[in-house]
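Removed: one protein chain of the complex. Kept in place: all other protein chains.
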Amino acid sequence: MEGLVISDAVKDLIINIIDIIILFVIVRALAYKPVKKFLDARKERIAKELSDAAALKSEAEEKAQEYGRLEEESRAKSSEMLSEAERNARKAADEIIAAAKQNAAQIGEKAREEAIKEHDAQIASVKEDITGLAFDISKQVLAREVTDEDNRRIADAFFEKYSAAE
Amino acid sequence: MKKVVITAASNMSEETYRRICDGFSQKIGQAEFVRVTDDGIIGGFIAEIDGEIYDMSIASQLDRMQREITGNGGVGNAGNTN
Partner (left out) sequence: MVKTKTLTIIEFALSAVIFVLGLIGCCALHSYVKHHGETKKLKKRSKLLLALTIIAAWFFIGTAVTSVWHGESGLKVEFEMFSDRVELFGFSFAQTSVLMWVITGIVLVLCLIFRLFIFPRFDPDKPKGFQNIMELAVEATENFTKGTVGDYSGTLAPYMFSLAVFMIICAASELLGFRPPTSDLIVTLAMGLMTFALINYYGIRKKGIGGRIKSLAKPTPVIFPMKILSDVAVPVSLACRLFGNMIGGMIVMELLKSVLGGYAAGIPAVAGLYFNLFHPLIQTYIFVILSLTFINEAIE
């Protein structure tokens, strides 16, 4: 082999090793590390986003639960209030109904009385009309039939009473 | 002298009228008698002596009867409420 000198070879070896090391440092610092940091940052970001999303989800679930509870509570309370209001309303309604019934009864009574009164009045009126008619007829008949003798008798009767009264 | 007004129907004769007047004269003495004819009283007579009225007319008796039957005055009924 021509040209191989041990010292040269060793020198070359050392130079090469140094070269490799320098190469390594350059590539790692300028190319590898930045990209790796980049990728790690992205992974972290994704993980954080996922954990954030998970936290958000759990928070949302918690909130939903709480809302559910509140809703239950409010529903219970509202139904309670509702029943009380209902009771009150019912009581008032009953009272009103009783009063109305009483009122109606009174009115009915009054109406009945009025009706009776009216009925009586009508009967009386009819009776009056009938009797009036009867008496008119009687008067007309009597006007025809009454004689002077009747007059005389009346006069005599009067004077008898008259003189008895004194 | 007292004034007496006798109201009678036309079916009363003069005789009966004289009888009435005499009857009154016996009771109250001298009086002036006036006769009013009213057929509306139908029969009998109404005598008014110085404001005092003695009603022996048939019409009045009938009215009295009518009033008794109907229980109330014919006049003054409240109108029918129909």
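In order of appearance the chains are A and B, and numbering begins at 1 in each one.
Basically, a contact is a pair of C-beta atoms (placed from the backbone, for glycine too) under 8 Å apart; a residue touches a chain by one contact, two chains touch by 3 or more.
Note that this is a predicted model, so its numbers are computed, not measured.
**Q** Any idea which chains on screen the missing one touches?
**A** So, taking every chain into account, the missing one touches A.
**Q** Which residue, A:Asn16, A:Asn88, A:Gln106 or A:Gln140, contacts the hidden chain when the whole complex is considered?
**A** A:Asn16
**Q** Tell me which of A:Asp8, A:Asp52, A:Glu86 or A:Asp129 is the one touching the absent chain.
**A** Checking each option in A:Asp8, A:Asp52, A:Glu86 or A:Asp129, the one touching the absent chain turns out to be A:Asp8.
**Q** For the chain that got dropped from the picture, name the residues of subunit A it touches.
**A** The list for subunit A reads 1-4, 8-9, 11-13, 15-17, 19-24, 26-28, 30-36, 38-39, 41-42, 45.
Here is the rule we go by: only the chains that are shown with their structure count from here on.
**Q** Which residues of subunit A touch subunit B in the complex?
**A** 118, 121-122, 124-125, 127-128, 131-132, 135, 138-139, 142-143, 146-148, 150-152, 154-156, 158-159, 162-163, 166
**Q** What does subunit B use to touch subunit A in their complex?
**A** 8-9, 11-13, 15-16, 19-20, 23, 27, 39, 42-45, 54, 56, 58-59, 62-63, 65-66, 69-72, 74, 77-78, 80-81
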